[in-house]
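The other protein chains are all here in position, but one chain of the complex has been omitted.
Which chain is which? They are A, B and C, in the order written, and residues in each are numbered from 1.
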Amino acid sequence: MLRKRGGALAAIAMAGVLALSACGGGGEDSGAGSGGDGALKIGLAYDIGGRGDQSFNDSAARGLDKAKQEFGIEATELEASQGETDAQKEDRLRQLAEGGYNPIIAVGFAYAGPLGKVAKDYPDVKFAIIDDYTPGTDDGPNIANLTFAEEQGSFLVGVAAALKSKTGNVGFVGGVNTPLIQKFQAGYEAGVKAVKPDATVQVKYLTQPPDFSGFNDPAKGETAANGMLDAGADVVYAAAGGSGSGVFRAAKDKGAMGIGVDSDQYNLPSLADVKDVIITSMVKSVDVAVYDFIKSVNDNAFKAGNKIYDLEVGGVKYATSGGKIDDIQPRLEEYKQKIISGEIKVPSTT
Amino acid sequence: MSASGLAVGVQETVAPPRRRASPMIYFLLAIAALLVVSLVRVLTGAGNLTSSGTVAAALTAAVPIALAGLAGLWSERAGVINIGLEGMMVLGTFGAGLFGWQWGPWAGVLAGVVLGAFGGLIHAIATVTFGVDHIISGVAITLAAPGLTLFLAKLYFTDAPGGGQKQSPPIEDVPHVTIPGLSSVLGDIEQQQWFFVSDLAGLLRGLTTDVSLLTLLAVVLFFATAYVLWRTAFGLRLRSCGEAPHAAESLGVNVYKYKYAAITMSGALAGLGGAILAVASSQFRDGQTGGRGYIGLASMIFGNWRPGGVAAGAGLFGYTDAMQLRGEGAVHALLLLLGIALLVLAVVQLRAKRYVVAGVATVIGVLFILWFALTDQVPPELVSAAPYVVTLLVLSLAAQRLRVPKWIGRTHRRGEGG
Amino acid sequence: MGRISWRSVGLGLAAPVGALVFALLVCGIILSITGHPPFDVAEDMIGSLERPRTVANSLNSATTYYLSAVAVAIGFKMRLFNIGVDGQYRLAAMLAAALAGASFMESLPSVVRILMTILAAMLVGAVWSGIAGFLKITRGVSEVISTIMLNAIATALVAFLLNPDRLAVTVAGSNNIGTAPITEGGQVPGIPYSESSSDVFGLIVLAAVVGVAYWFMLNRTRFGFDLKATGQSESAAVASGVNVKKMVLASMLLSGAVAGLVGMPQLLGASHSYSLDFPAGLGFTGIAIALLGRNHPIGMAFAAFLWGALDQTSNVLDLSGVPKEIVVIMQGVIVLSVVIAYELVRRYKLRLEQRDVGRALGTTKTPEEAQA
Partner (left out) sequence: MNVAVRTGTVHALVGENGAGKSTLMKILYGMQRPDEGTISIDGTQADLSTPADAIAVGIGMVHQHFMLADNLTVLENVVLGDEPRGGGGIDFKAARAKIRDISARYGLGVEPDRLVDELGVGERQRVEILKVLFRGARILILDEPTAVLVPQEVDELFGNLRELKSEGLTILFISHKLDEVLSVADDITVMRRGTTVASVSPGDVTARQLAELMVGSALPVPELRESTVTDTPVLEVDGLTVTAPDGRTVLEEMSFTINAGEVLGIAGVEGNGQAELVEALMGIRPLQAGRIALQGKDITKLSTRKRRDAGVGYIPEDRHRQGVLLEATLWENRILGHQTRAPSVRGLLLNRAGARADTQRIVDEYDVRTPNIDVLAGSLSGGNQQKLIVGREMSGNPVLLIASHPTRGVDVGAQAAIWEQIRKARAEHLAVLLISADLDELIGMSDSLAVILRGRLVASYDPKAVTPEELGSAMTGAGEGT
């Protein structure tokens, strides 16, 4: 009985095998190189979430869109799927490289390993990776590492939180407990303490990796924020991707304040109904980085290696939309200058 | 292979169900439990154990899970295992996103229900008409649903204002109700931090303040389910399909029809759970359900296939989850609470002459109390495991008197009875 | 006899082929409705198999999927539903990675290191599933619930351990965090495949060995007989002298041990460290593949490859602007339609067989006797 079933299942694989033998044996490295007529052909590989995640993938997309418009270039965007392996990421990058895309941008640190391998095989193609600089795995001569000083921006919104808080008690809701988000937390805590050394910072991560649903679960965000607000906080920083909307909703219900992340969340259409509680956002200008990178390639000014987008170059900043922090802006600027000048060193780990 | 699961004969070693305890006993038990919680609250100062905020959050967290559990109950009472709950919930969140954004939350809820029911219908076609193993069908649905919704989301939401490839534009919330006057009075009492009284006030306040109409709908559905399944002809026939379909058929009951009805209803309820989740979160997001369907399934087994039990299971989970999300301090206090609860259980088991269980409960209980006494906090990474650990502990140490519907997971073919 | 076997071959093929055609049809319709020409999509996907790399990656995915499916199937054969393969392999991979990356391992011969790593993974997987097995036989806790809970608890435990203060190391500048990388002596070299840039996992051999062992265990050993007997009829197994509780524990341990292997090909063949981007969710894929392959060692191998190939070829779809979720839909539809097709063919075959048996014995059997 079982034998028959197994044999029968062969048919399924048959289709695949037939396809293999019929079409097998194409060259691996054919078609590399650039588009030919001079115009750039950009390949962009997103991390999980992709275009439309209202977060850093989206930000990257904005940069791409801007570059597209400006330079009249062609672009293809690919996206990672949940739970995939490095091999799949590598394959994605290779497909782009094979397809003649140059430059290729990988969004997210998860591409670090795969990118290192692919870049070696395509020395003529220019690569960029967002959010990662790991010497040894992705530091080839044709790789630009675009990283951000999230802790610096977070420091400033921490300052804003401390200044705005009446209770001396503020909250931090992290989406998923990863080193990247811990950077946000470290900067934020430092910023708060810089203003009010005895202030309380409540910290909560919604989920633990590999459960990344913490970036997508507004209900959890709302519960966590409510807990903080009930415990006396009156400003909550939502470094939690899509779960942030729940944080803002809680703040709105309780008459508290929220701080957004990644983009200027005050202006996001999806958060229109809670925008009046968003006093500021820690803007991480992935779009600027992507645009700059494309421009550098377009201008034949590509530079490999780590490019840190920090406060100084406007890679991270605090948003002022809504005018909720106009009163404290001078103080913020003051801190900003101190960071830029190196007077204040912002820690990147907690 | 079949889905009906292995019994291992464990349930044979426990007492048969006694006469159902009177409501009074449950009431007294609840009071006793609250007393213990209150005591722990006073000892640890972890106000979050009984604050109205925790209770309200627990209620909100419990509703989608409870509805998933209720969905499982409908299906399994008719003899069909529904492991596709997660997938049907996903369909529900998507339906709410698609319609809620354009035509308001109630339209969204309705769409979620309809889409969930559609998922249930597919499960019914596969398991009832084609006699497919229930687990396979459920897994297939759980597999395909996120794919389908994501596919459609890219189509419909990408260019919508405020939407994205993986999320819908914002949905308005439904109205919330508060019992006027009561809330502030209870709030005052809660502020006093009196032993027991404040805790009770917190509990009541959490249940009466700013409650979403959808939460009320869920509560109504629990009572309605209990009524329909246990007091009406429809319910009797439906349950008979899960107990002895051949007997039902021999009395002219159209087993297929009732199974179809039950599974479709199951899908509808799971869809509703998803829709409520989406509306409460103000939007559909890919991956939003985060395993709540499975937790719902667990709460159904936990609740012994009865609505009250499902509610209790979902409530326990929602409570622990809300507590861990609201602050780590409460989880530390939870260690003490668990320790005490285990010691109480040990005494109960000792009186029932179940020495092994009593011993194990004592040991674990003492370990929890030691953990509480020797540390200041539970490592934050471990805190998120609290609801799961608590559920597992309760299941392992509480007496298991599971009464699975007899014909669960088995295929019934028309005319093959007897 | 010859006639019958031809017929059964035909019928056996009818089910999967019919189901595949049906699944293709459903996906074709969805694609057409949404404005993507289905034939172009199919061409793209099949075309991507021209690249040896896609084949190599498909094989690699299939390797992990297969191990996961076998772990699930061991439970299924006993009617135990081990949803916990996911948590078991993640915890196992994490702890095994920590062991393999530990500095004291450096001095050991390569073979010993690899063996120790693999054994450690099996042990951890077995312990984690063993908890569910133990709770089932002592307290009657449904393994469905306990393994769901244990998955979540494993997640928390891994997060707790994956901390620089405990088992993890961080690299400056990287946003990743993981166990110390396994040095070359602890890695399993890949098998070069055609002109592919990525090698086939060396541990594909391990998957094959596990498959053969699974087959041998089921069909050639007393233990396997007891396992199958218990799955088919617990009461008959008990009457025949099988100690069901022991079997439950044994099969849960075995299932967990195999689950522990799931992460090994990826860990020792590619990642060399358990970090944030280590693939998750393979346990759930394993359930689908075990079901699709009907718990049969060969069937699951085909199913795993089909699954891997669908996953890998889907990458190409984004290039042509087709949402690659179509592949996920297809996978779901395939599982369901394959099973429905099998059921229909089974019923048809049963009718034929009854007629044959009846004819062979010169008597007609009443349907209820045949059913019973």
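Following the convention adopted for this analysis, contacts are C-beta pairs under 8 Å (C-beta built on N, C-alpha and C of every residue); 3 or more make two chains touch, one makes a residue touch a chain.
Remember, predicted model here, so these are calculated numbers, not experimental data.
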* Give the residue, chosen from B:His176, B:His246 or B:Arg354, that touches the chain omitted from the document. => B:His246
* Asked: Tell me, which residues in subunit B touch the chain that this view leaves out?
  -> 12-16, 227, 231-233, 236-237, 239-240, 243-244, 246-254, 403, 405-406, 415, 417-418
* Structure fact -> The missing chain sits against subunit C at residues 219-226, 228-229, 232-233, 235-243, 353-354, 356-357, 360-361, 363-370, 372
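To be clear about the criterion, only the chains that are shown with their structure count from here on.
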* Asked: What pattern do the touching chains form: line, ring, star, complete or other?
  -> complete
* **More contacts between chains, A-C or A-B** => A-C
* To do: State, to the nearest whole Å, the distance from the C-alpha centre of subunit B to the C-alpha centre of subunit C.
  => 29
* Asked: How many Å are there between the centre of subunit A and the centre of subunit C, using C-alpha atoms for each centre?
  -> 33
* Structure fact -> Touching two or more other chains in subunit C are residues 152, 155-156, 159, 294
* To do: Mark out which residues of subunit B touch at least two other chains, giving numbers and ranges.
  => 291, 381, 384
* Touching residues on subunit A, where the partner in the complex is subunit C -> 2, 4-13, 15-16, 19-20, 23-28, 76-79, 81-88, 90-92, 94-95, 99, 109-110, 112-113, 117, 121, 131-136, 145, 147, 177-180, 183, 207-211, 306
* Structure fact -> As the complex stands, subunit B meets subunit C at residues 1-11, 14, 122, 126, 130-133, 135-137, 139-141, 143-148, 150-151, 154-155, 291, 294-295, 297-298, 301-302, 379, 381-385, 387-389, 391-392, 395-397, 400, 402, 416, 418
* Asked: Can you name the residues of subunit C that touch subunit A in the complex?
  -> 8-9, 11-13, 15-17, 20, 46-47, 49-55, 57, 60-61, 90, 152, 155-156, 158-159, 162, 170-177, 194-198, 266, 270-271, 276-282, 292-294, 296-299, 302-303, 305-306, 309, 311-312, 314-316, 318-319, 324, 334, 338, 342
